[in-house]
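All remarks here apply to the structure that follows.
With one protein chain removed, the remaining protein chains of the complex are shown where they sit.
What follows is chain A.
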Amino acid sequence: MTTATPSAPVPAAPTNKLGFTKQDYVGSKSTLCAGCGHDAITAQIINAAFESSIEGHRVTKYSGIGCSSKTPAYFMNQGWGFNSVHGRMPSIATGASLANRTLINIGVSGDGDSMSIGMGQFVHAVRRNIPMIYIIEDNGVYGLTKGQFSATADKGSHLKSGAVNDFPPIDPCTLAIELGCGFVARCFSGNPKQLNAILKAAFAYQGTVVLDVISPCVTFNNHDASTRSYKHVKDHDFPLHDLGFIQYSEVEEVEIPAGQTEIVTFPDGSKVAIKAIHEGYEPTDRFGAMKAIHESMAKGEFLTGLLYINPTQPPLPEVLNLVDEPLATLGEDLLKPSPAELDKIMQALM
């Protein structure tokens, strides 16, 4: 008789309040470039959803076109996704969120997708306060078409080809605040702790969240003359790496103390200044937020953190005073007027 050697017990994966493991929040394997900051954002969406005990089946994921817009495939396979057309992700989120107000909507877009062709839909989605977390993975460049300027590219920055950007950047955060957005934040993809905290706050918010994440492009904006390149691309073993579904690398993982500025230096020696808002910052002060952002911009810094919040703005389904149940599944008895009512309408037309 032989006795099997007992194997060492495998520790059970941690679960959240709903009993899900982090693995339940992952998606397909990323096909983005190794080292892409977008994958770091994906990792934090997964972490935040897991830690916030989000019901995966209630999640819908939307995107337009571009590298960023591929990312909904890489998280939360339990949720439904809609990769739409260039710049028009917001209208897709609008329709579905009206059809079923119980959904948790995450839109992932890029600076090209949102600030150029999608500018119209971006501003109108924000002013309607549709219920969604609108993440802009902002790298100042068009990746999928191989390296053209986007509308958030810094004035004076160079393409690989040497072309110089003559135009000032559009800032999604000041624009969103100006439009009345009730939750505006900026993060740096290399600061997972901050991103995670902001995302968890975003999951708890009812209306439109605009989250601009500075996420440098390692392929087309990593050259000597770029203002947004990495100096060193090195692999990082984030906790998620153990799960084997995401591989990404970054120059460094940063944690910026409140009120301080961190300079991220890139291979060409150029620098990006990431500043965390200070502890005494008042995020409910709309005009103060605008002033602080503009002051940082004037210094060439990206101010990060929760820049502005107004928790009292009703989201679109409330503005329209929709019934509490999903419109998508209302029964015919609630939707179809009766024969007597048709008769009344016909009488009025006689």
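Quick note on the criterion: a residue touches a chain if its C-beta (ideal position, glycine included) is under 8 Å from a C-beta of that chain, and two chains touch if they have at least 3 such contacts; residues count from 1.
Quick note on the criterion: contacts and distances are computed from a predicted model.
For the omitted chain of this complex, the UniProt record lists the protein as "Pyruvate ferredoxin oxidoreductase", which is one of "Tetratricopeptide (TPR) repeat protein", "histidine kinase", "Methionine synthase" or "Pyruvate ferredoxin oxidoreductase". Here the missing chain is touched by one residue of A:Ser52, A:Asn83 or A:Thr261, and it is A:Asn83. Among the residues A:Asp166, A:Glu279 or A:Glu332, only A:Glu332 touches the chain that is left out of the figure. Of the candidate positions A:Leu32, A:Ile45 or A:Leu98, contact with the hidden chain is made by A:Leu98. Of the listed residues A:Ser30, A:Asn47 or A:Gln121, the one in contact with the hidden chain in the full complex is A:Gln121. Although one chain is hidden here, its contacts on chain A can still be listed: residues 55-58, 60-62, 72-73, 77-85, 88, 90-96, 98-100, 102-103, 120-121, 124, 128, 316-317, 320-324, 326-330, 332, 334-337, 339, 341-343, 345-346, 349-350.
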